[in-house]
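All protein chains but one are shown in place.
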């Protein structure tokens, strides 16, 4: 029996995306902080495969090909030119399919912003670059495509238009916050334009935290409803809390702590449960994670939405939600924490009384 | 050429231990929160092996057998009795050796406190339990043994005495803080008694954070020096900041956030660099991590002590210390962060202005 | 030689207002928390006079009559009906003049929102109430009038219109933040309408902290400039920090801590120096304080603006700015703090690691 495709799944129940790749692999020792290029898929395939499997096990419906931002230009500029983008991308497509097939997941190929647009080389050059990105995904027959991390709605419109040629479902997410896109297009207009361009799913990814994303999504939803547009809403936010960057175009990248000292901002699983519920209630139907969202975070999304999804994630065999097995602890004070109520009432401290709660963003 | 043993290594340079097993595997989906039993070594060996490899790659000299706290009693009490402790322990010993042999590491078998002592069943019964724990390690010929997570110096003395029969190096670490052991024996006396009992290394592990451990270690060092005792000093602290539990016998377990909402307390790698340096300067010669210390934390220890160790960890190929490759970032504000000075000056925020810095510990 | 009036002063230099009355008197034991009625002016005149003198000494150009919010209705409703509003108001006018004449200050009579407007009794009834408020100020010949703490621009327009009959300078301040007035009129339009109605000074008072007020004032200034309107800009903010209530119509009143546990939010004098400078640079020319702004805060305004005002406040004989006399301390670590640079670099802590930085506002 063939697997259900993305749109079939969405028609039935909320879809869970996967999580952070580069930044989690960096902590494990398999990605370079700075370049963030995905050569580990060739160098250390076991390590990358293991991470993908963790997302599968956490309940992800989707495995994204682990080749984010790999282009020959990028590889060369960051001293990784002994790898070709082609070799990386092919390995990534194969590995994603392989892991997806270990369970009930489908494969997503992700397209990123291109140099031709940044350099104002014109529509044709820009489309060409997108076509090159698309080629490998078509060759390896991914299940759908996602244009993500775009800062300009104009550029993502072009990308959507290129993707349409593939006759597969199209998702499109901007990296924007309340300020709208980098050309000054409002959040509302961005949503409308992505939908009108032909995206089946529209939304946001990266750069902002749960609360900021929810605010932005709400405005998108209201605007789409007003226009009578009905794309699915999608969100893949950061796994760190950073309310103070809400009004920075570069979001969390403006934090002094980015990218190496973000640990204290890491979301707890309870915060993820609350976010997933709020996102769902707002109408979001594809909920995954971007940088900082690790396997236990994705698991929290799948567990929170288990009633709506009518299934638990595979990980439930060892990791049921919200400490259900804490009653088996050897410590009596831990045994008593075996309930959702307990965890929803905890207000976690940072353990750092000499540090502030927030940092002054450093704008470019 | 045979590998150097623990004592040979220590004679030459500081030794780096490995990090968190159960709690990190739980986040990845392979350990039960509450029971914390290591059945994944049988169920999901690839996942466990991957974690051990990450510690190897991070620079660990030592791979501990991934079978912490597995005894038939424990497995039964926590509904994992389809696994025998024997099967788990054997698999763990084999896997540890296998991974250690992928690099320059040696294997450590870890002994834990026993029920016979808790239940006051007497010296003989207690020794018997330790002997049972020891058997598998002797069968698989670990390179040295570590008695760890003991709350009573009297019990660890017995354990040390049993371990002596094996004619291998012996390390002994208590889970104590400034209050001393649970029978009221002072930190100073604990250190002296462990050394006199025959431990080659003495120190502390788990339950407390960097600063509290350093305070306690300093008192141990002073007392040992005064007595003319010269064991190596060892420390495997938590990867979370929790100064407020310093005077709780159960350390971080008394935090309302333990064990599922500790993320905001996670150490940054810069905090680990500073800790490793301070521990080394204090005279500590075996520095690893306990719960919460993940691969990038262990890497920070190995990188901080690279000059003294005269070598970099294997991970340096992709992850040089303190953001050395951030100059290759696509974002100009990140490029400027490519220096130790920058990272040492960052005071990370929690991103949670509605949360406190500290929590009231909940004593038993 | 007669004193210069408000507009003459403003033509020459920035004017400093006085500070908190009711809430400071409450801490001293002379005002009821809840009713906040000013019967102390009759019951404990020495205590009230002392506070006014402290503002005079701190450098205030203006002494407001200490009869805020006293009307027979209010006095009756709060069980203070043994005092008539008339008796209180007359005593307040006399006392303000008396203290003002001890130095170079002038007297301001303050008009507040009225019941007739709240109850929608119509324009005539509303004007009548304002006229009653105005009577006593005309009888005692205050130097100018201030309509303050209004939440609706429509009501303050009526008040301004009534005040015009007095042929004295008119100031008008709304208690609004970024959301604009309670009828949904934008900050920008509020400013324009107050100016067009005939106010010589327009601005904001109470409910929000320094940063929120500065944001709102900036928007007012931009709008007024665009319209070619040139009223003086005025600001009398809170003496507490409360960024989290920026989007609450009732401002700091929505804090769980209001009104009895606001101490940790109290502004430092350094924060006041920075605020006064920013307000001045933005174009504000009347800068005083509302609830929580105590004598040492008003002093900090006058000292910050001493160069522009070409004079120091009287208090300089004992209290020069920013710790100039700390070099005379008996403690060497204090002696070294005798400089502006030192104080500008201090980032004060709350001393409460178990408390959050911010509180969830409680909207009505």
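For clarity, chains are labelled A, B and C in written order, and residue numbers in each chain start from 1.
FYI, a residue touches a chain if its C-beta (ideal position, glycine included) is under 8 Å from a C-beta of that chain, and two chains touch if they have at least 3 such contacts.
Keep in mind that this is a model prediction, so the values were computed, not measured.
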{"item": "Touching residue (missing chain; options C:15, C:114, C:176 or C:319)", "value": "C:319"}
{"item": "Those residues of subunit C which, in the complete complex, touch the missing chain", "value": "26-36, 40, 46-47, 50, 53-54, 57-58, 77-79, 209, 240-244, 250, 253-270, 294-296, 299, 315, 318-319, 322-323, 325-329, 331-335, 337-338, 343, 346-359, 362, 364"}
{"item": "Where the missing chain touches subunit A, by residue", "value": "244, 353-360"}
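The working rule: only the chains that are shown with their structure count from here on.
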{"item": "Distance between the centres, which are taken as Cα means, of subunit C and subunit B, whole angstrom", "value": "59"}
{"item": "Where subunit A and subunit B are represented by their mean Cα positions, the distance between them in whole Å", "value": "33"}
{"item": "Multi-chain contact sites of subunit C, meaning residues that touch two or more partners", "value": "353-354, 356-358"}
